[in-house]
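Missing here: one protein chain of the complex. Every other protein chain is in place.
Chain IDs A and B follow the sequence of writing; residue 1 opens each chain.
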Amino acid sequence: MKLNFLTGHELIESLRSKKADSGQIVADLKKRFDEVEPKVKAFARPPDFKDAANFESQGCVLGGLPVALKDNICSDGDLTECSSRVLGGFIAPYDATVVKKLKENGAVILGKTNMDEFAFGSSCETSCFYPTRNPWNLDCVPGGSSGGSAASVAADESIWALGSDTGGSIRQPASLCGVVGMKPTYGRVSRYGLIAFASSLDQIGPLTKDVRDNALLLNAIAGYDDRDATSVNIPVPDYLRSLEKDIKGMRIGIPKEYFIKGMDPEVEQAIREAISKLKSLGAEFKEVSLPHTEYAVAVYYIIATAEASSNLARFDGVQYGLRVHEKAKEAGPELVSMYKETRGKGFGAEAKRRIILGTYVLSSGYYDAYYSRALKVRTLIKEDFDKVFRECDLILTPTSPTPAFKIGERTDDPLSMYLSDIYTISVNLAGLPALSLPCGLTKNGLPIGLQVLGKPFGEEDIYCLAYHYEQNTQWHKMKPKL
Amino acid sequence: MAISREEVRYIANLARIGLTEEEVAHFQGQLEGILEYIDQLKKVDISKTNATAHVLDLKNVYRPDVVRPSLSSEKILKGAPSREGNFFKVPKVIE
Partner (left out) sequence: MKYETVIGLEVHVQLNTKTKAFCGCANVFGSRENTNICPVCLGLPGSLPVLNANALKSSVKVALAFNCAIRNFIKFDRKHYYYPDLPKNFQISQYDEPLSENGYLDIETAGSKKRIAIKRIHLEEDAGKLIHAEHAPYSFVDFNRAGTPLLEIVSEPDLNSPQEAYAYLSDLKLTLKYLDISDCDMEKGSLRCDANISLRPAGEKKLGVKTELKNMNSFKAVKAGLEFEIKRQTKCLEASLSIVQETRLWDEKKQETFSMRSKEEAHDYRYFPEPDLPLFSFTLEEIDEIRKQLPELPKERRKRFVSQLEIPEKSADVLIADKKIADFFEECLRIDNDSKNIANWLIGPVLSHANIHESFEALQLSPARLVELNAFVRGGAVSNLVAKSVLDEMLKTGKAAKDIIQEKNLGQISGADELKDVIESVIAGNKKSVEDYLAGKENALMFLVGQVMRMSGGKANPKVARDLLTERLKQ
């Protein structure tokens, strides 16, 4: 079997027992890339396989294995463009903290994966390069915004990858591509070096072929960072050990508000089956209520776009990236025309839409009606979860109301696109950890994802449940035919 | 909540985004739809609720006043769209 089809922990074991060498792993990855990348388009640009092959650190936790990074995670000396024209040619002059930690743990950077521009999207279609395709059906989207990371793992073009999740951007593509994706608790993983979308919601997390790999990768990147004032200074448990814990008696909540209109019947069926499976393994279920769920998308689109409009103000053509200045086409002073031309041509439609919305909700006279109100409703959403977690250890939901949709289907209907994040968004608003793992295939052969939500810093419980489910099902072993 | 084309232009100017007239028209319609959706928040009673600007209850996260090495200016400036010596160069700012 080609080594690129193995999981990270299998490869580390093979390296340890000398059944494989790192050169062969990289060679197999390259071969796979050459075969399937023209169809999948998972990467923002071709990875640098040579670098990886030269690297030897098999004794380290991550065994010298290459990791694919979403194109919004800075690595020193590498292009990091957020799949946006406005960052064209931007070479990060420093390592993100997660990259530093990966390197310290003996990983190498494989390359950068395609994404929705600045992580604005749920389909990977807003990339300035090209849309990434779903390895299970090339006419479908891989989800987004970490669609490239999810697709590269699903297509076995990478062993594992990092993504970022602001409103579901790790979990939703993981679900649509049939891989495991974790959004850790806000503050668990340093955001330093992650090009910010919405600072109060963003988290970096792993996308992997199975739960064990996910825990292994989170072990490597989690922890306090003195360069991120919102990272939390509490010890990181060994997530691998949590896999072995018992799930008997675990109390799991099923929020009634999540099982209503708009959910695809095949998705609902798969979730019901997963619940039965977990019941048979000893988990206890009860119906719970998250009454403010219906407001989550609205709250999210105010907070996320407001923060994004601020975070993206810096892309102005002064220090780095694109500068367009074809002289005074815009009225006003030259400098202003440079800003407007650069930003007008540099950002795609979705980015402009969000920046304008975000600017609007913060602008004079509207702050209280929108932003301030959204922060308050955010409190109510968080309190809903606090209440449920007083009587439950975990919450179980679908990750996405539908399986992968067709490319182009929702591009000109932003609201319907935003609503595809309906099950994932609340988690970011409340800062909780949540993981998506495969729990079925539709009749048309598209993956379905199960979402497991935990208490703040409750990643161990999530991994425990996910691992037991995975070990008693075969979904994670299914591969797309490419 | 209605938003006029004039408002879209005003906001785009605040955000320093050059828009074509087609874009203005397009975004006006879409924003109106989104704002209408967002307006459902008006139904929520928030009279007794505090805002959550930070989801974590963190406080007093400081950095000690100790110098860390700066980056080499060459590393930074080589990516500049326009430079002169060690300076970034921009169209004249009229004071």
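Methods note: contacts are C-beta pairs under 8 Å (C-beta built on N, C-alpha and C of every residue); 3 or more make two chains touch, one makes a residue touch a chain.
No experiment lies behind these values; they were computed from the predicted model shown.
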Please identify which residue in A:339, A:389, A:405 or A:475 touches the non-displayed chain. A:339
Looking at A:193, A:223 or A:480, which residue reaches the missing chain? A:193
Touching the absent chain when the full complex is considered, from A:362, A:448 or A:462: A:362
Where does chain A touch the missing chain, residue by residue? 72-74, 80, 82, 87, 90, 92-94, 96, 191-196, 198-200, 226-230, 306-307, 309-310, 313-316, 318-320, 332-336, 339, 359, 362-364, 367, 371
What chain B residues would touch the chain not displayed? 14, 16, 53-54, 56, 58-71, 73, 76-77, 84-95
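Quick note on the criterion: only the chains that are shown with their structure count from here on.
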If you average the Cα atoms of chain A and of chain B to get two centres, how far apart are those centres in Å? 22
Chain B-touching residues of chain A, taken from the complex the two chains share: 89-91, 93-94, 186-187, 200, 226, 229-230, 232, 292, 294-295, 297-299, 301-302, 309, 313, 316-323, 325, 329-330, 333-341, 343-345, 347, 349, 352-353, 355-357, 359-360, 363, 370, 372-380, 382, 414-415, 418, 429-431
Over in the complex, which chain B residues touch chain A? Could you list them? 3, 7-8, 11-19, 23, 27, 30-31, 33-34, 37-38, 40-42, 44, 46, 49-56, 58, 61, 63, 71, 75-76, 79-82, 88, 90-94
